[in-house]
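Missing here: one protein chain of the complex. Every other protein chain is in place.
Each chain gets a letter, A and B, in the order it is written, and its residues are counted from 1.
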Amino acid sequence: MELLSANPGAAVFAGATDLIPQIQAGRPEPTLAVDLKRIPETGRIENSGGFWRVGAAIPAAVLTAHAGLSAAFPGLVEGAGLIGSDQIQGRATLGGNLCNASPAADSVPPLVALGAEAIIVGRGGERSAQVSEVVIGPSATSLDQSEFITEFRIPAPSRGSSDAYERFIPRTEMDIAVVGAAARIRVDGDGRCEEAAVVLAAVAPTVVEVSAASGILEGRVIPHYSGRDAFWDELGEAVVACCNPIDDKRGTAEYRRKVAQVLARRTVVTAARRARETL
Amino acid sequence: MSRTHVTCVLNGDEIDFLCNDYQTLLSALRDELGMIGTKEGCGTGDCGACSVILDGQLVCSCLVFAPEVEGRRVETIEGLAEVDHLHPLQDSFLEGAAFQCGVCTPGFLMAAKALLDRNPSPTETEVRYGVAGNLCRCTGYDKIVRSILDAAARMSDPERQKEAT
Partner (left out) sequence: MTTTRTGYKWVGTRPVRHDGLDKVTGRARFGADYATAGMLHGVVLRSPHVHARILSIDLTEAAAMPGVKAIITGADLPDIPDETGTGSEGGINFRDLSRNILARDKVLYEGHPVAAVAAVTLRAAQRAAEAIEVDYEILPAVLSLEEAMEDDAPVLHDDLFTLGLDSPPDRPSNISRRRVIARGDLDAGWEEADVVVEREYTTKAVHQGYIEPHAVVAETGEDGRSTLWCSSQGHFAMRTYTTKVLGWEPGDMKVIPAEIGGGFGGKTTIYLEPLAALLSRRAGRAVKMVMTRSEVFRATGPTSGSVMRIKMGARRDGKLVAATAWMAYEAGAFPGSPIGPGVMTVLACYDIPNVLIEGYDVVLNKPKVAAYRAPGAPMAAFAAESVVDELAEELGIDPIELRLRNAVTEGVRAVYGPKYRKIGFVETLEEARDHPHYSAPLGPWQGRGVASGYWFNFGGETTATVSINEDGTAVVMSGCPDIGGTRAALAQMAAEELGIDVHRIEPVVADTHSIGYNDMTGGSRVAFAVGIAVVDASRQLIEDMCSRAALIWDVPREEVEWVDGRAQSVTGASAPLTLEELASGAGATGGPLSATVTVNPRGAGAGFSTQICDVEVDPDTGLVTVLRYTVVQDAGRAIHPDYVEGQMQGGAVQGIGWALNEEYIFDRNGVMENPGFLDYRMPVASDLPMIDTVIVEVPNPDHPYGVRGVGETGIIPPMAAVANAVYAATGKRMQDLPMSPVRVLEALSGD
């Protein structure tokens, strides 16, 4: 931390999948690069005391191969598993995916939907912050120069709770999400939705939570999408209300609004089915 | 500029080299060690031509800082064959005409090896996703996918394995 605060040109990295291309493209070489993978806390996965602790510098390939984590947070693992090719999976991490501060990061919507906290260390010691508060805009985080994320603390899922993540890309692999959607659903013993969180990627400057989703979905047994149930339209409207997308090389604003609704429905259905399966 | 001294195990041999702090593993392999079998197609991790296996994990060597491999195991295309015979994947690629220009081939072979190390009998779909990080512009992938499936079959069939050696 001292090194980082003393070196304004310093960079921390774990997978470096974004840092290296930036340097190759002409970003000034950092005055110092700190490899977070060498810090033990960043590399562990633990489940104790009602929380999972997931190291911020663990390659996605390790997360997707972790049976316990996959069972507890299938949506988070789906998100992590979609960050690039197998080659990128060998390098890319949750911490890097978050701190790169792209609105299209695949692992961030599930982290936000799960209510995950980031454990941040820096000159001022250790602090924690909701993942949703770490990114404040495209390529901008609330971390100061000396700070980095060591791990994520995620509430262990209760019985009847699960999550899902889906994204849309034009190819089957290798693209950045045009739209992404994560859902976390908790159902009661009868399979009725008690609580829901829906979080969208790539439709606004940061990932956004559809805060109205819980109210719309609560008390319902969530079936397959049929187009007949009116609450899907309500959910769609709530999704669109949260979208503030742009036209860019990956898609139009109009397209993102439409597909955000589609993906929100699909992930809600998947998360609800998974939640019921835990009963 | 002072250079960093890195020691690693490259294709089974302990070796060392000097590199700059922000040099990539790809550049160190090619420019410092003369290992030109690993190719650069994009430099941004989007084509897979520079794929190598680092401590058992498939990575793009263009996205690894060379100093990071200190004390680690690196496998490249140059280490795939044994002294007197090719790896079954290499045999399958040759017999199955799995390449035309051949510049993506080392990357495909390393990705396929990582896939078969992890999943010895993949389905066609698993093969396609297993090499989705590798671009080939010549073949349309058909013969590559068939050749990987063929290699998997060879490797799980002791008779054919014997034949190959």
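A few notes on this one:
In this section, a contact is a pair of C-beta atoms (placed from the backbone, for glycine too) under 8 Å apart; a residue touches a chain by one contact, two chains touch by 3 or more.
Keep in mind that this is a model prediction, so the values were computed, not measured.
Not every partner is drawn; the one left out touches chain A at residues 24-26, 168, 170-176, 178, 248-252, 255, 258-259, 262. Touching residues on chain B toward the chain that is not drawn are 30-31, 35-44, 46-47, 49, 76-78, 80-81, 86, 90, 93-97, 99-106, 109, 124-125, 127-129, 131-146.
As a convention for this text, only the chains that are shown with their structure count from here on.
For the pair chain A and chain B, the distance between mean C-alpha positions equals 30 Å. Those residues of chain A that touch chain B in the complex are listed here as 15-17, 20-21, 23-24, 29-30, 33, 35, 59, 61, 84-88, 90-91, 172-174. Remark: chain B residues 21-22, 24, 43-46, 48, 51, 54, 57-60, 62-65, 68, 111, 114-115, 129-130, 132-134 touch chain A in the complex.
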